[in-house]
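Every protein chain but one is kept in place in this view of the complex.
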Amino acid sequence: MATLAEPIRPGAGRPNVASANIQLPGVESYEQVDREIAGTLAPTKGWFALLGISILFFLWGAGAWVYQIYWGLGNAGYNPPVMWGVYIITFVFWIGIGHAGTLISAILYLFRAGFRTTIYRCAEAMTVFAVMTAGLFPIIHIGRPWKFFWLVPYPNWRLVWPNFKSPLIWDVFAISTYLTVSATFLYVGLIPDIAVLRDRETNPLRKRLLAVLSLGWRNSEPEWRHFARMYLFLAAFSTPLVLSVHSVVSFDFAMALAPGWHTTIFPPYFVAGAIFSGIGMVFTIIIPIRKFFRLQHIVTINHLDAAAKLALATSLIVGCAYLIEFWVAWYSANEFEQAYFWNRVFGQWWWAAWIMLSCNMIFPLSLFSQRLRRNPTWLFILSILINLGMWFERFVIIVPSLSHEFEPWQWSGYVPSWVDISILAGSFGWFFMWFLLFIKNLPVIAIAEVKEIVPPRLRTHAPVADIDVTGHHVDYSPETPGERE
Amino acid sequence: MSRRRSWALASGFFAIAVAALGLSAYSGASSSQGIDVVQPVNFPHPRHVQQLGMNCLYCHFSANRSPDPGLPAVGTCMGCHTIIQGRRPAIQGVADRDTAAINQLLSFAKGTPDQWKPIPWVRVHKLPEYVHFPHMRHVNAGVTCQTCHGPVPEMQRVYQYASLNMGWCVNCHVKGYKLADGLLAAGDTAGARAATNVEPQKARYDCAVCHY
Amino acid sequence: MSHPPNTVVKRREFLKVLGSTGAAATAIGCSQERVEQLIPYLVSPDHTVPGVSTNYASVCRECAAACGIIAEVRDGRAIKLEGNPDHPVNHGALCARGQAALQGLYNPDRYRGPMIRRDTRLAPATWDEALALVRQRIDEARAENAARSVRFVSQHENGSFSAFVDQWMSAGGFGAHLAFDPEADLAARAANQAEYGSAWPALDFGAARLIVSIGADFLDGWGASVAHQLSFADARAKLVDAPRFVYIGARRSLTGLNADEWIACRPGSERAIANALLTAVSGSGSGTIAAAATASGVTEASLQRLADELRAAKPSLVLGGVSTPDAHLVAQAAARINKAAGNVGVTVKPDEGLSGIGGAAGAQALAALATEMNAGAVRVLFIRGANPVHTLPQSTQFVEGLAKVPLKVSFSSYPDETSELCDVVLPDHHALESWGDSEPVRGTLGLQQPVMDPLFNTRAAADVLIGMARADNAMAGRYPWANYRDFVRSRYASGGAAFTEAVAKGLGQGSVLARDTTGTMATTAQTIAGEGEFFLVVHPSPALGVGAGANKPWLQELPDPVSKIAWQSWVEIHPSTAARLGVELGDHLTVTTAAGSVTAPAYIYLGIHPEAVAVALGQGHSAYGRYAQGIGVNAVDALGATFDGGGRLAWTQTRASVAKADGRSRLVSTEGSARQHGRGIARALTAAQLASGETADEHHAFVGDASHEFLPGLRAPVANDAQGDLGDPASNAKGMYAPDHWSGMASRRWAMTIDLSRCTGCSACVTACYAENNIPTVGARWQGRSLRPFHTSESGWDTTPGANILKGREMAWLRIERYFEGGEDGETDFETRFLPMLCQHCGNAPCESVCPVFATYHAPDGLNIQVYNRCVGTRYCSNGCPYKVRYFNWHGYGEVERRQYAFPEPLNLQLNPDVTVRGKGVMEKCTFCVQRIRDAEHRAKAETREVQPDEFTTACAQACPSRAIVFGDAASEDWSVARQVEDARGYHVFEELNTYTAVVYLKKVNHPAGGTR
Partner (left out) sequence: MTRGLIAAYSELDALVDAIEALKQRKFSKFTVYTPTPRHEIEHALKPPTSKIRLFTLIGGLCGVTFGYWIAIWTSDYWPLVVGGKAIASWIPYTIIGFEVMVLVGALSTVYGMFILSRVPKITQTIGFDPRFTGASFGIYVEAEPERLKEAEATLREAGAVEVKNER
């Protein structure tokens, strides 16, 4: 017979400060969690409008692509030797976006950072759709998209195989792996929540569909046991994976000789940038969601604050990388590098470079102020700036390098064409189309995990906080320290 | 339990799809192996080669001198067919005969040579334009025509014998051409027996040997 | 190649054989199921084998030099023109214009048959109609015994034709015949005739110790440029002993850019300088240094130095080739200097001179004709070859005169400005379809023979004339020949046998039917009217000439060797002047003279005198087909009717005012930066340095990187270079890369050397590459990209000429980079270095390892291979390439169904069947003419032997009139390239990148002032 301790009166004693950051004062019971999160799924006019717009953008981009396939890449803005342009820029941009999701859901999980709990599902979905978007661009940008399957190693009567020394083949492997693993990660995380929805659902058709999706999950203890274990291992796999993916993407550049590309700093630099941009996108997405779905008491300001600190940290890393690049160029005494970097900031491409530097290095410094960190409006504005800045970071890496290479005779400029811009816009349409469909059909906040940080009902009354610093609840036995005065 | 069946079905379909893809990729599914076409003149190879014993090079005169095997000029046909007409009366007990094919030929070769019309033969063996296949190199290396073109002497109507896939070419280049097999294909069993110990003749398999 | 003449025509069977080999088609989208017909011969011609080329020797008709050519004919289609190695003028080389003759032959805008003007428009007609009409008008003229009012204007060409027409005219009792040559330097010819007794003496640059050219652009088309270039390059190849070259002129032409020193003089002051030099050398004469200095604006010091040098350096070579009204006097002075300096017979060889060029008429004669026409004194006018409406200034009133001629008969095969104004068009065969002759040097008869059947319903003008004559009782008697072939045959000394030999060799003994040339040289000069603070310098374009080249896409696409601008006209203006007028690159400038004005974008150029602006001829066509029409401006519109002593239009010295017009257009230029930024790409050293053995002049390496000391030769070990330093030979199976592999491929290493002291930047190699490798031209109006969505009309497409080049998308596998050295901060003189840049076939190629599908990789014989049909078009290889020599098919230039198709019928008949035509979305680049390598291997195999040293070479090396390019197998000592790569001047571009290139450049050798012996 478990005997329960002297109850702790609400308000009495100081709650654990660290845990205070992530606990949800506004949430009393499991019922409330189910009710409120499931409640977000009801479609609204605004949602339909947004979805419509996204689909229009997507169709526009798709049309542009068809046009380009028929009439040739010449209709894009390429200006040799600038052989890569908006498409590769946007590819790297979207891949980068993806990284925050995995970081939040996997790495922070391993680090037991509790504030991830309420935002990770959203971030994870973002990852999957971002990678889905990014994955299109290598196909869009090649001259003969209909031959793309040649990059996939499969037995064929030509007896020819891909070149496994090519960074593009590494890309194929890294990105397909990344897409598969993050999609799996998202889905298995969803299973218990789908089960919740299944059992709340009244419409038989939807119920059956959800039943299939939930794979007959029933919240039994053995299921949870294996689930937790699997989740741990997936997280353990995703962590090196996410680091490897953007390193591989950075190899696309580092493996070529072009000045400004051929440098060893790229992998860490790219990974940090990716996470930075991803968190930017998370803000762009989560802030409107918590506002319009009225989830401020679940996705609390504390969570945003914590995420903002992460953004600040990555921003500092990225900024440092920028500065080191210039230092390396100077220190190497390699005149190609020096000429290129001079041209980057003070020459032809100064404007792009300064957009990048201000958006990624200067503005984020504002996050040192707690007031701004806790101001969702500012975070939202900043997040837009970060997205812009990170797109231009890739622009600055790709275009100026190619336009100002070894051969002065071949120096050139670059102006995107309407096709580039249409497909860029289309990619946003495509991404938000999927995301919007997601948030109205599946819980955008992880029900089961939120329940973890909600105190369970007890025969006696609940304690104020049963959550420790890690965001995981502490055992509920009298011996547990920190629970009483 | 209906759901169980549907699950099984789904995975089954998936497996089949994958298998099909792999197979089609590996077998030269994109090849036009086996196609045969109706020619403007229904030229019977068996009659000329098997019965009259004409040599391939008599008509395909540049196969040993040029990348291009060459096609018989109308004049070449008319060398014989000015005498051998389509219609032949019955003589010495042999019944009279009227050969459609020869008439087809004659319809192109009416009157004096300057009134003749060229015969629009239809191509059967077609390599993509980005492949360079120098006939003379192969013929001079002793590769019998039948090795690639199959038993043309027996074909009433010529069809594409080999797949002409890249893998098909490369296999021979790498493993080497066995004279005995070639002769056997050409129907020279004696020669084949004699050539059993001839070393297979390899050819370069660098991409730029054929693709440029 | 020798054969009985009676089968000549049959062996040129064309249409009946087309398709009997797979004509080159695109690499992409070939459906194997497509029904394809094979059309064999009717009667198998002897001596030709389908799929195997036959070569015919003939004569090039693109300029007066009449070089010998070899036409490669495959299955009845001429696919390539090369120089005739035995020919005394061009010795196997051929310039860009000569090679582009093919695109004249296959020009899509040629007249398909005779045309007659019906209600103001030219409409197709039959030959009988057309000829009947002409005959009728002639008879009318005769009837009213105004036969003298029948006149003939022809394009002058080296050979019998001009004289043949003279005879025809006199036989018919008609008026005078003008053999018009708008480009030739008639003034110099007249002066030479007067001074040397030879219109065009042979020049031996190698024998000279100092070359002084007074505006004589002997590399840009002044005289026989190929011959000059061969000799000049040989002279420069003497390195330390090479002659120093001083160029005097207002504009630094291609020739000027090859000079060691440029003396920039005011246009029109050349005569003063020439006279001063004459005085200095001969001791007698009117000119003085002081006078010259004031006239020319050159410092007395530098003129004095030149004079002293000229006096000291014997033998020397002085050339006068200006285009001012007193050009003939300049040429005369130059000739007299040569006489005084004892150069005649040493560097100037009158008795080996060009022959058969006599009797050419200049613009002056046509202006006179125009006056007659305006007076209504011309009733029938025959025009053959010449295009006076485009080449004469409006001030000559030629067009107005033409309107007053009742019957204008054109033999032109192209719808040019003149033929479009004519009433009857009797389209002539192209030179490659017709018979003719030339006399390159006295006593040698070059034979021009048809290399294939005529494409269209055309007739050789000469045959038409013979036909008319034989049908005409008055003339028939004097025409025993059935056709012009028989006439040509009759010119051969020993008749039939010699002719038969000539048919095989393209050369024979004999002499052309010469015109009686009674040219006496004027001793005075016209004065040039008009005022303005500037001089307008007009000059023929090295590629387009005065306009005849403009309808050939190869020549339009060929960047001007000096300005590197294509598909455009431009105004050259000096930086200081530009700064003064506030003009920036591309600003539209209006150049106004007394006669008229032209407006074109500004090109800021160091090599133009600050008081002058220059505009090239050739563009500004109002007709002349899809490639020429409406591009640029015609500079003669701004010229008055002033002529030099030879009767040629005076191109320079016209006074002009220059004003900024509104608007600016980007220059269609292939030039990124004209400066090397100290990157040691095109390197040079002075003769002194070379003599003293110091070579490490501009060597450029990473700081502290000792591993890149300069080493001559191929850095990568031959034969297994594919493994480079990195590969461990024992690491894994090297397959065909193993030196002992049965295929033996790894025992060769194809390599190339390019001697920058020979290269003059003439760009013949570029055109040769286009012709050999089916490279699409991308500058035509219809080849631009889409500018906005949802367009149906033309307006949606970018129809700017050269739109693709503005986007940097030119496809030239081989480009000539032109780098300037010096000339900053106000110094007049500067140095120019030309660097042919092509795929370097690196041993450790950065492009290869990044390709995901092995579309580019390293072949065992050292080639960097590009497999078009494997390429998926990631363009990663181009990003990896430090030399930027990979080119991408942005549109379906090679696909018939695309609007950007580069080979509209019948241009596609020129495509080389041995080379795949690339479709859209694939990367392409220089292959070291791998098809020629394979071809040589096939030949060797057929003859059961190995490929012999220097047995074959690449298209660029073959065409090069400077012999600057040497190609071969560097792995075997017997190939000359193997010796070349060891030259002390050798270096690799960007060697510090460890690419181990297979192309070795040999440094240029300069001879600065006072640097000579």
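A, B and C are the chain letters, set down in written order, and residue numbers restart from 1 in every chain.
The working rule: a residue touches a chain if its C-beta (ideal position, glycine included) is under 8 Å from a C-beta of that chain, and two chains touch if they have at least 3 such contacts.
In this text the structure is predicted, and so the values were computed from the model without any measurement.
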From the list A:47, A:173, A:378 or A:428, which touches the chain that is not on show?
-> A:173
Of C:111, C:854 or C:928, the residue that touches the missing chain is C:854
Residue among C:80, C:459 or C:734 that touches the chain left out of view | C:734
Kindly state which of the options C:45, C:846 or C:968 is in contact with the chain not pictured.
-> C:846
List the residues of subunit A that touch the chain left out of this view.
-> 1-2, 4, 29-31, 34, 153, 159-165, 169-170, 173-174, 176-177, 180-181, 184-185, 188, 191-192, 195-196, 198-200, 211, 215-230, 233-234, 237-238, 240-241, 244, 248, 251, 448-449, 451-452, 456-460, 473-477
Which subunit C residues touch the hidden chain?
-> 716, 721-728, 731-737, 843-851, 854, 856-858, 996
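Here is the rule we use: only the chains that are shown with their structure count from here on.
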Identify the chain pair with more contacting C-beta pairs: A-C or B-C.
-> A-C
Can you give the whole-Å distance between the Cα centres of subunit A and subunit C?
-> 59
Chain-centre distance (mean CA atoms) for subunit B and subunit C, in whole Å, is 46
By residue number and range, which residues of subunit A touch two or more other chains?
-> 160
For subunit B, residues contacting two or more additional chains | none
Note: in the complex, subunit A contacts subunit C through residues 63-64, 67, 71-75, 78-84, 138, 141-144, 147-148, 150-151, 160-163, 165-169, 172, 252, 255-258, 261, 332-336, 339, 402, 405-412, 417-419, 422
In the complex, subunit C residues that touch subunit A = 28, 670-673, 675-679, 681, 700, 702-704, 785-789, 804, 807-809, 815, 817, 819, 837, 846, 849-854, 857, 870-876, 878-880, 882-884, 887-892, 898, 900, 920-923, 990, 993
Given the complex, residues on subunit B that touch subunit A span 3, 21-22, 25-28, 163, 165-168, 170-171
